[in-house]
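First comes the structure, then the notes that go with it.
One protein chain is absent from this view; the other protein chains keep their places.
Then we have subunit A:
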Amino acid sequence: MRTALANISHLQSLPLALTLLVFLVFPIAVIVTVSFWGYDSYQLLPAFIFDNYQYLLSSSVTWQAYLNTFKYAVITWAITFVLGFTVAYYLAFHIRSTRMQTLLFLLCTIPFFTSNIIRMISWIPLLGRNGLVNSSLQSVGLIDQPLEFLLYSDFSIVLAYVHLYTLFMVVPIFNTMMRIDRRLIEAARDAGAHTWQILLLVIVPLCKSGILIGSIFVLTMVMGDFVTVRIMGGGLRASVGVLIHNEISLLQYPAAAAGAVVLLATVLLMLVAMFRLVDIRKEL
């Protein structure tokens, strides 16, 4: 009987296992294989060489790109976390009616009705040298010269990331906040805790899993992104994704594959470290 049941549950997990096998494991295996291949200007040469990795790991370009990418990831994470947490907190604890909560939550998702490329590009006329921001600041008399750093800079890149990804912080944090037993907060207050103490000692610890999930979303998306950096950085900045994309577009698949494998390993290590901090199974 037990073995029959076990068989049935194996059977039930089969569709997911197959899907993951075909769409996740197999492609990654191919990428790993190709990363050891050689190439010339128009074809791949099956081989088992370490040239791609050797260049990748020894080149200052890679290190600089990783440094840039981490910089974007950390700054974006910090800002989206503060914003996301605040928005979620407001929605969960200050809005009393469920209907209003749902309504405001939907409001947050409205920008996502358009593609992220369009949301990104729409910043450009706003931030340019003769853009809306500069021209209004100038006409108000706050500045004489247009602010050049607004566009095609680290600033514009991070701005776009924050715009694009804050919601991914809001949703999971809001979700965990809604599960917090309100009696715990009452108890804390009865025990004489401050609003700040409640926030830091009760709410934040109980939101850990939401914060972790949101952080995973934001960090992995920033680490893997190349479009935002290219468009908002005006091609002047580069992240790891941009380098990989450049190599792909020039048919240098093995080099790109090696880059992708290293990036994947980096992101996985980051995830391992994050899961060490929070036991997500226990918290959920």
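As a convention for this text, contacts are C-beta pairs under 8 Å (C-beta built on N, C-alpha and C of every residue); 3 or more make two chains touch, one makes a residue touch a chain; residues count from 1.
Keep this in mind: contacts and distances are computed from a predicted model.
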Options "Cysteine-rich domain-containing protein", "Extracellular solute-binding protein", "Cytochrome c" or "Aspartyl/glutamyl-tRNA(Asn/Gln) amidotransferase subunit C": UniProt name of the undisplayed chain: "Extracellular solute-binding protein"
Touch with the omitted chain, as defined above, among A:Y72, A:F105, A:W123 or A:Y152: A:Y152
Contact with the hidden chain (one of A:L137, A:L206, A:I248 or A:M274): A:I248
Which of A:S97, A:S115 or A:N130 contacts the chain that the document leaves out: A:N130
Residues from subunit A at the interface with the omitted partner, ascending: 40-43, 55, 59-61, 64-65, 68, 124-125, 128-131, 148, 151-152, 230, 234-238, 242-243, 246-252
